[in-house]
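The following block contains the structure, expressed as structure tokens.
Rather than the whole complex, this shows some of its chains in their spots.
Per-chain residue numbering starts at 1, and chain names A and B are given in the order in which the chains are listed.
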Amino acid sequence: MQLSARNQLEGKVAGVELGAVMANVKIEITEPGVITAVITKESAEKLGLSEGDDVTAIIKSTEVIVGK
Amino acid sequence: MQLSARNQLEGKVAGVELGAVMANVKIEITEPGVITAVITKESAEKLGLSEGDDVTAIIKSTEVIVGK
């Protein structure tokens, strides 16, 4: 399946921290460093996310703010 | 001003395409390539975005989907 989301950054899971409902996932990309994703705990578990996994951070372009 | 948004990727504007209401901005980051941001035409004009500008792509962590 191809996605309409323009931004798909490949990286590796560098850490997963589970809360009761949400999970904070750190994704290491080559450059410029680390992407933080907050997803449901349910998703983190269904994907079986753990350190070192190859993942993609997917971001719809309407969600990006530009600072200058 | 510091922002709560965890993801702030530095890059250079590689292109701006204006529509009637929205604008599509391409931001070149070192790696892994190009970020697409869709912002209002109004913002693109107020920031005076043009090719080569140093900008930051800002993304709140709740907006990131993880693919594995």
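Keep in mind that, in the parts below, contacts are C-beta pairs under 8 Å (C-beta built on N, C-alpha and C of every residue); 3 or more make two chains touch, one makes a residue touch a chain.
All figures in this text were calculated on a predicted structure; none of them were measured in a lab.
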Tell me, please, the full copy count of this complex, given that what is shown in place amounts to 2 chains. 6
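Operating definition for what follows: only the chains that are shown with their structure count from here on.
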Distance-wise, how many Å sit between the C-alpha centres of chain A and chain B, to the nearest whole number? 18
Partner chain B, residues of chain A touching it in the complex: 5-10, 24-25, 27, 29-32, 35-39, 43, 47-49, 53-68
